[in-house]
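Of the protein chains in this complex, one is absent; all others appear in place.
After this line comes chain A, so read on.
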Amino acid sequence: MKAINTPITEYMIENLSVGQIITVSGQILTGRDAVLPKLVALIENDKHKELGIELKGSVIFHTAVSPAGVGPTSSNKLDIERSIPELAKAGVKIHLGKGALKPSTLESLYKNNSVYAIIPPITALLSSKIIKKEIVAFGEEGMEALHLLTVKEFPMIIAAAHGKTLY
């Protein structure tokens, strides 16, 4: 199992292939239906830097963060999937979730040297891999707020990279 640390570089992405299992350690952002369209709106207005987070080289996990833990939500939900191209353009390197994406979304990942990774719903196992969690923005969304997690060896499978895909 290949192990990488955040931030994710262009070179790291070039060395990932579809079907590969990797682990990621470091900081990862979380966001889903409620918050990703808001983040995209900030990017479009060039205001995202005010959040104090770096999107270049980042990982975004499509999950809620609650006392119940974390686990992937369907990345093909409308509000999530349509945020992916803009986030990839802004430098997000790994989009982590579950479920098949549209060819046009996968194309946008390819263009931006970004990958789509998937993770099984293994909430009980993941709880021991989260070292720290904090809300970065949109706290009014509760469990759907933009969180920053510090994680150790988060496992995932590359589902789409370099124009190739599982689907």
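As a working rule, a residue touches a chain if its C-beta (ideal position, glycine included) is under 8 Å from a C-beta of that chain, and two chains touch if they have at least 3 such contacts; residues count from 1.
Just so we're on the same page, contacts and distances are computed from a predicted model.
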| request: Could you check which of "Fumarate hydratase", "ABC-2 type transport system ATP-binding protein", "Succinate dehydrogenase subunit C" or "Lipoprotein lplA" matches the UniProt name for the chain that's left out? | output: "Fumarate hydratase"
| Among A:V24, A:I43, A:A64 or A:L148, the residue in touch with the chain that has been omitted | A:A64
| Which chain A residues would touch the chain omitted from the figure, given the whole complex? | 19-21, 34, 63-64, 66-77, 97-100, 118, 120-125, 127, 140-144, 155, 157, 159, 166-167
